[in-house]
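Quick notes on the structure that follows.
Let's turn to chain A:
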Amino acid sequence: MDLSMLWYLVPSVIMLVCGIYGFITRKNLIAILISLELMLNSADLNFVVFNRYLFPGSMDGMVFTLFAIAIAAAETAIAIAIIINIYRSIGNTDITEINKLKY
Partner candidate 1 sequence: MFGNILIWFVVIPVIMMAGLGLCRNSSMNAIRSVMVVCSTVLLGLSIWLCCDFLSLRAAGVDDEMLFTGSWMWYAPLNIHLAVGVDGISVLMLMLSSVIVFAGTFASWKISPLPKNFFLWFALLSTGVFGFFISIDIFTMFMFYEVALIPMYLLIGVWGTGRKEYSAMKLTLMLMGGSAFLMLGLLGIYWHSAPEGGQLTWNILEISHNASIDPDWQKMLFCFTFVGFGVLGAMFPFHTWSPDGHACAPTAVSMLHAGVLMKLGGYGCFRIAIFLLPQAANELAWIFIILTGISIVYGAFSACVQTDLKYINAYSSVSHCGMVLFAILMLNTTAMTGAILQMLSHGLMTALFFALIGMIYGRTHTRDIRQMGGLMRIMPYLGVCYMIAGFASLGLPGLSGFVAEMTIFFGSFQDADTFHRIFVIAATCSIVITAVYILRVVGKLLLGPVQDKHHLELTDATWFERLATVTLIVCIAGIGCFPNWINETIQFSFKPIIAAIQGVI
Partner candidate 2 sequence: MDITLPILILAIPITMFLVLGIGGVKMSRKLAGILGICGLGTTAVLAYIVALTYYFSGDANFIIDGVRQQYQVFDVTWLAFTQRLVVNIGFLLDPISALMLIVITTISFMVHLYSWGYMEHEPGFQRYYAFLSLFTFSMLGLVVATNIFQMYIFWELVGVSSYLLIGFFYKLPSAVSASKKAFIVTRFADLGFLIGILILSYYTETFNFVAMTNNPAAVLQEFGGATFMGASLLTWAMVLIFTGGMGKSAMLPLHIWLPDAMEGPTPVSALIHAATMVVAGVYLVARMFPVYCVVDASLTFVCYVGAATAFYAAVVACAQIDIKRVLAFSTISQIAFMMVSLGCAYDLPIEGVHYSGLGYMAGMFHLFTHAMFKALLFLGAGALIHAVHSNNYTAMGGLRKYMPITHWTFLIGCLAIAGIWPFAGFFSKDEMLAAMFNRHWFWGAWMMMVAGLTAFYMFRLYFLVFWWEENPHYKEHKPHDAPWQMSLPLIILAAVSFCCGWIDFGQFVTWNGVPYHIHIEWVKVAIPSLIVAICGIALATRMYMKKNDLPTKVKNFWPTLWEAAHRRFYWDEIYMFITHKIIFGIICKSIAWFDRHVIDATMDAFATITQKASYAIRGMQSGSIQAYVLWYFFGAIILAAITWLCLI
């Protein structure tokens, strides 16, 4: 593997791990949403990097990334909407309080 590709992949993995870590540790839903964005971006980064370094002849990865960004935006929008709903009904966005449904 090209050494220079690793320079992009390592941050991508770090982003992914950070995103997951953030998701798991944050209490605020918005922070969690940001962590999610981090994860999505890590995936996008992967696509772009692989496209650029491995398959420079085609554009599949790039196009895919564009779509993925759009989808991520949509996801965020819906998530925000629901978070607002939650805020309305319980008055905060603390994820630890959202566990009435269990077992």
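Criterion: contacts are C-beta pairs under 8 Å (C-beta built on N, C-alpha and C of every residue); 3 or more make two chains touch, one makes a residue touch a chain; residues count from 1.
These made the cut because all candidates are chains of the complex that A comes from, given by their letters.
Not measured: the values here are computed from a predicted model.
*Asks:* Of the candidates 1 or 2, report the single one touching chain A in this complex.
*Replies:* 2
*Asks:* Within their complex, state which residues of chain A touch candidate 2.
*Replies:* Chain A residues touching candidate 2: 20, 23-25, 32, 95-96, 98-103.
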